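For reference, the structure is listed below as C-alpha cells.
Removed from the display is one protein chain of the complex; every other protein chain stays in position.
And now, chain A:
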Amino acid sequence: MTHMSKPLVAALLAGTMLTSQAFAAGTHPVTGEALADDQTFTYRVLDEHSSLDPQVVEDVTGSEVVRDLFEGLMNQDAEGNLVPGVATGYEASDDKTEYTFTLRDNAKWSNGEPVVAGDFVYAWRRAVNPELSSPYSWFMELMSIENAAEIIAGEMPVEELGVSAPDDQTLVVKLSAPLPYFPQMTTHATTFPAPQKVIEEFGTDWTKPENIVSNGAYVLTEHMPMERSVRERNEMYWDNESTIIDRVEALVINDENVALTRYMAGELDRTEIPAGQFPRLKAEMPEEAVSFPRLCNYYYTFNLSESGPEVFKDVNVRKALALAVDRKIITENILAGGQPQAFTFTPAATAGFEVPEVEMASMTQAERDEMARELLAEAGYGPDNPLKFSMIYNTSDDHKKIAVALSQMWKQKLGVEAELGNMEWKVFLEERGNQNFELARGAWCGDYNEASTFLDLLTSPSGYNDGKYSNARVDALMQEARTASDTGPLYTEVEQILAEEMPVIPIYHYAGVYMLDSDVGNWPVDNVEQNWYSKDLYKIAE
C-alpha cells in the first residue's frame, strides 16, 4: 500500500496520460505501485440504467457506463479539468460562436472502423431529432447549437443543425450565442458519437451486448437487466495501452445497507455509505471510508406563486425560517458524512465560483435564532399567534429525518407549527410542479461544473423553479452571465439577492460518501461532478 497522497498520484497520472507510455507488467507506469493480477473493478449501482444509448441516456448510473463505452470530443481528468478525448483540441472564433474541433486520426470504433467527424454530426442530429424524442434533447438547446430549438420543435429539418464535418478530422459547431463553457459541455453523454450503421441495422436493440459497437475504452460484454452489467477492455481503443482496468462490473443493489454488507464481505470495491454511518465506518476503516464535496444542493423552497400562502410573501417570515435552521445539527448529527452546511444556493465546490459573503453565514446560531425571533415578531407572529404551514418531501428515511428536525427547530425556537407531509416521488413532483404546496423539499445536482447550472433554476423561465420565484434583476444577471467573460461579480450579486429575498432555504451541499476499497487507485475525489472514467483507475496488489 502506497503512502503517496491521492492528489499527487492523480497529478502524476494526468501528466503522463498524454504520452501514453506503455507500463511494465505488474507495476504502475507512474506511481510504481505493484498492480493486482486481477484488474476488475466492481461497484454498486442503485438502480438499473435507463439506457446505454448516448443520445437517450438520462440517469447518472447510465451515464457512468456510457462514459466508459463511448468517448466524446473532450474528457475530464481527475480534477474535472478538460483533457482531449476523440478531439485533440479545438479553436474558437473571435466572437466565440464557432468552434472547430480537430479529431485524432487513430480513434476507432470497437469494430475497427475509424471514428470520424461525421459520426459526431450523425449523433448530434440524432439527439435533436423529434423522431428519437430524446429526453435529453434540451441539452443541445442548452449548448446553444444553432437551430437546435427549432429542430426539436419540428420546425426545421435535422440537417439544419449547426454542426458540420468539412473532412473526417474536422468538426465545426456553430452557436446561436457565445457560450463560455461550451467545450466543457462536450464531456456530456448526449454529445458522444454514435455508430450510424449499427443503429440503422438493429434499431433500439443496438445497445444490447451482442450488437453494440462503441468507441470508448470499454465494450459492453454482458447485461442482465436489474442485476448486473459488465464492460471489458476495448482492444480497438486508441489509448488502449494506457488502460489498466480490464473489466468493470456494475451490480444493481437497491438497498444501501445490503450493499454495505456485501462491500464488507468483499464483493464490491465501491458503495455508498448510508446516512449517519460515516463516523463509525471512518473510525473502523479510515483508509476506506471517504467523503468529498459534490456538485449538488439540498434546500426547501417556498411557494411564492399566487396559489402559495400569503405568509410566505413576507420576506421576514422567509428569513426567520431560514435563520432558525441549525444546519450543523443536520450535517453533523443526521447526515454525518462530511456534508458542508449551505448558506448559498450554489455549492462552494463549483468551479470558478467564489462563495459571496452573506450575512447569515457569518453569524453564530444563537445570533441567527435571535434575529429569527425578531423578524417573526415583526411579521406579527409569536406565541399567541403561531405561524402555521405545511411542508412536503418525497418519501425517504433521510428526507424524513431532516424534515422532522426542521419542524422541531422551528417549533422550539419560534413556536412555529409545521405540518409534515410525505409523498411518493411522482406524486410529489406533480404536486410541487403544480404549485400545490406551501414549503417543499428540493435538490439539484449540476449538469455541468459552472454556477449557472444552479442559479438558472431560480430564474423566471426555469422548468425547475417550482416556487415560482421571480426577480427581474436575477433574470437579467443570469442572461448577462451567459456571454460575460467574467461571471464572478454577476453570480455574487445573484447569490446576494437570494440571501436577501430568501426564496429558498439552502440546507446543505452534498458530499460523495463512499466506502472505497483501498486497493482502488486514482479515484477522482477532486472531480466534484464525479465524472469518473474506469480507464483512469487501477487496482493495487494487496
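Note that in this section contacts are C-beta pairs under 8 Å (C-beta built on N, C-alpha and C of every residue); 3 or more make two chains touch, one makes a residue touch a chain; residues count from 1.
Criterion: contacts and distances are computed from a predicted model.
> What is the protein name, per UniProt, of the chain that does not appear here: "Peptide ABC transporter", "NAD(P)/FAD-dependent oxidoreductase", "Urocanate reductase" or "Oligopeptide transport system permease protein"?
In UniProt, the chain that is not shown appears as "Oligopeptide transport system permease protein".
> Check the options A:185, A:252 or A:409 and report the residue that touches the missing chain.
Answer from the full complex: A:252 touches the omitted chain.
> Of A:73, A:152, A:439 or A:477, which residue touches the hidden chain?
Among A:73, A:152, A:439 or A:477, only A:152 touches the chain that is not shown.
> In the complete assembly, which of A:38, A:159 or A:205 touches the absent chain?
Of all options in A:38, A:159 or A:205, contact with the hidden chain holds for A:205.
> Any idea which of A:50, A:422 or A:496 touches the chain not displayed?
Only one listed residue reaches the unshown chain, and that is A:50.
> Can you name the residues of chain A that touch the chain not displayed here?
Residues in contact with the chain left out: 47-48, 50-53, 56, 130-131, 133-135, 137-138, 141, 149, 152-154, 204-205, 207-208, 224-228, 251-255, 257-258, 261-262, 264-267, 424-427, 429-431, 433, 444, 457, 462-464.
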